[in-house]
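Of the protein chains in this complex, all but one are displayed in their positions.
To keep things simple, chains are lettered A and B as they appear, and every chain counts its residues starting from 1.
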Amino acid sequence: MKELKKIFSLIFIVALLSFMVACQDNEEDVASDSGDDDGTIELTVFDSDTNSDWEEMKSPVGQKIVEDTGVTLKPEFDIEGGQTKIPLMIASGEYPDMILSKGGGQLVEAEALIDLAPLIEEHAPNIKKMLGEELNRLKWSKEDPSIYVLTNAAVENQAMSPNFGAWVQHAVVKELGYPKIRTLEDLESVIREYKELHPTIDGQKTIGLSMNTDEWRIQSAFLNSGFMMTGGSDDGEYFIDPETFDATLHYRRPIEKKVFEWYNKMNAEGLLDSETFVQKHDQYTAKLASGRVLATIGPDYLMYEGQSALREAGMEERMYGQYPVTLNEDYVSHAYHSNGLQAGWGISITKDCKDPVRAIKFLDYLASEETQIMLNWGIEGEHYEIVDGKRVIPEEEREKRNNDKDYLKKTGIGYNFLRYVPHWGDGVVDSTGQTITVNTREEAIKNQTDIEKEVLAAYDVELWKDLYPAMEEFPVKAWGAAYNISIPASSDLKVLNQRALDVTKKLVPEAVLTSPDQFDEIWSKFMTNLEKNNIEKAEEEYTQLIKDRVELWNN
Amino acid sequence: MKKGIRKLSFKNHVFDIINYSFLIMVMVVTIYPFLNVLAISLNESVDTIRGGIYLWPREFTLNNYFEISKYDNLITGFSNSVLRTVIGTVLGVFIQAMVAFTLSRPDFQGRKFVSTVIVLTMYFSGGLIPGYMLIRDLGLMNSFWVYILPGLISAFNIIIIRSFMDGLPMSLQESAKMDGANDFTIFYKIILPLCKPVLATIALFIAVGQWNQWFDTYLFNSMNESLTTLQYELMKILDNTSMGGGQDANLMRSTNEQQNNLVSPESIKMAITMVTVVPIIVVYPLVQRYFIQGMTLGAVKQ
């Protein structure tokens, strides 16, 4: 009996302890909710991205924002992109004041978000001014033209470095006398020639062309090159006809077969790294950093770790220049083909929000020209000065900006707050004619190495982007970017897309690695497999989604 | 006779030599990943990108550890992790051993029912959403007890303890019963002390599981900094430094000032691994001695 008591007392203690803990938490909740009397308010926000630089609104910029608005943000930064937590939020029906999501489909279906259109109309002059006509692009659907998600993308951005290209070592082009690198054929002969001249580099075997294909990266680098080399712009797995808006799985365009046939030929001749489809991200990066990979293809963010390591090691001649290579001269690179305002990802106000008007006013404050300048440059007299009417970053401050890892956290500059609203992109100027962001042409040139300058001069340009057709040469895409279109939950398009991707990831590398006489066979097997997996139906549905979007946006 | 013994000891020596060399070989092979992690964690992070670090750092630095240490909440996280590990292990071992004891009793009527109900839990789960709703409805959100209560009963551990108890002689229990001891006393006074090797093992399993767990913090306590755990904080650091985001990572880092401040995720990953493992290694000998040495001669007889 005594022991029985022991057990029960143990259980009792546990219950008591948990009760105490629970009470303690409640008290905290009560404390944090108050404080509305003096005009300040705390807004909770679920943020689908991480942010190691979050400054808890204590930095100079953060303080200024609190001072101006009375709003304190309390964000939760998610480590899984919202994939887990958003469905859980919906299931439990409890929401924070605002949610920064990567596509609000599930939230909209659960009726968790409020329509921002009337709020913007009434309380957000700055947002209206910034987005102008393109506010239309935020409308949800034909049936429901409400605005649920306010994009947080850069507006009218002209990136200083192109988002895709063929990368060739400076040493290679220099030794070969700066040959023209415009087509895959050019690229191939440059690689071949240099490899024959230098079968080894620093005692290790020279690698012609290598690519980063680890997990999802196979799409960004290798598979996307199919349309990038044949005059397509990035619409994910689909190619959208700019006239008819017909969506085609991009590999099904006959011309793309030629691109992958080129890879096949490169492989057969030993110019393609035989480990291309096997290596992990860090192996690839280590190869680039060893200085013996002559060329690579893909977006900059997959290879700049390698670039940085080369720079750090003083191997500047082994760093890479970026060339707008396409299949042949009939095509040009569409790296700068503008999507227009990116809709899809962004911030929403939930139905549980304490004070939606306050929230939208806060967002509008962040989007104003004055705040935008502060978020990019910092606070006048502290992080920058005005000399002759121009914003100038003092040398000492610039030094900190470039080398202090905690600069953003200490100052509150940058993505701490820019991430919550649409913001002006690089190259956009304010009412005094100065750029709103700090990234300027001059800045980019300043950052170049000597040999990079030399190579660029030999090609008669200042920046790599000058080799590319400029943004003005393309009309803005009427459908934006197809990859961020939200697919209705009732459609099986998601499943069809996943199947197509599975087939692609398997068969395209196989086609590239096979002997050239079997390429055709595997490619047609690829095509039949896609058809077997109902790709035509997927294309039809996708086309419809695109058409609906175009119609919605242009009304 | 004499000759026979000598032959035996010669054979023994041969066996020992082969066995020792084999085990040394195993040791050499298995120590590599750990040394590799250690070396990379102590190597300068941009240099690590070049690869080729095996057993020794090329450019020694402690910066990767400093990089981790500058994050907030690590102290809170550490103390919560220690707390959950200690409480979870003590409660877990005791309760699981107790349930195992009832299952080891052949005369216990509920044996079949209880063991089936418990073992089956290993093979199904209701899924993320129902599990989450349950914790919420029980009021365990934003509380420390969510670390302890849901996983308190581990079927695997209970079965392992039970199979160990099955090996103990029944005579001990019977004589105690004669002396008028009740079942709890028998369990607590007689069986528990005899189970040290298996209890040490189970304690190790539970402690490592508790120590490494981050997902429950993420799901239930992520808004409450005072309840954070070390693993969750480390997970956040890792996620911050790795560029897994693809397109959006590009967007996040397009400003000049960030490009110049590259921290290789590789180095951070390795340093984090070390931060996680070292406490385990330090505490390990305490439990190890229970299952590495055989029982002392008198233990069973007592």
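We take it that contacts are C-beta pairs under 8 Å (C-beta built on N, C-alpha and C of every residue); 3 or more make two chains touch, one makes a residue touch a chain.
Operating definition for what follows: contacts and distances are computed from a predicted model.
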Chain left out of the displayed complex - its UniProt protein name, from "protein-glutamate O-methyltransferase", "Carbohydrate ABC transporter membrane protein 1 (CUT1 family)", "Multicomponent Na+:H+ antiporter subunit C" or "Fumarate reductase": "Carbohydrate ABC transporter membrane protein 1 (CUT1 family)"
Contact residue for the chain not shown (choose from B:36, B:76 or B:224): B:36
Sole residue of A:40, A:200, A:274 or A:518 that reaches the chain not shown, by the stated touch rule: A:274
Candidates B:159, B:172 or B:192 - the one touching the absent chain: B:159
Sole residue of B:49, B:198 or B:268 that reaches the chain not shown, by the stated touch rule: B:198
Missing-chain contacts mapped onto subunit B: 4-5, 8, 11-12, 15-16, 19-20, 22-24, 26-27, 29-34, 36-37, 51, 95, 98-99, 101-103, 105, 107-110, 112-131, 133-134, 138, 149-150, 152-153, 156, 159-160, 162-164, 166-167, 182-184, 187, 195, 197-198, 200-201, 204, 269-270, 273, 276-277, 280-281, 284-285, 288-297, 300
Residues of subunit A in contact with the chain not shown: 3-4, 7, 11, 83, 87, 90-91, 93, 105-106, 109-112, 204-205, 207, 213-214, 218, 274-275, 277-280, 282-283, 287, 489-490, 494-495, 498-499, 502, 505-506, 509-510, 513
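Here is the rule we use: only the chains that are shown with their structure count from here on.
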Approximate Å spacing (C-alpha centroids) for the pair subunit A, subunit B: 37
Contact footprint of subunit A on subunit B as seen in their complex: 46-47, 49-52, 67, 70-71, 91, 128-129, 132-133, 136, 139, 142-145, 149, 182, 184-185, 188, 218-219, 222-224, 235-237, 239-241, 243, 245-264, 266
Subunit A - residues contacting subunit B, complex: 3-4, 6-7, 14, 17-18, 21-22, 25, 28, 49-52, 76-77, 79-81, 84-85, 87-88, 91-92, 102, 153-154, 159, 163, 216-217, 220, 282-283, 285-287, 289-290, 299-301, 304-306, 308-309, 312-313, 345, 401-408, 414-415, 419, 426, 437-439, 443, 447
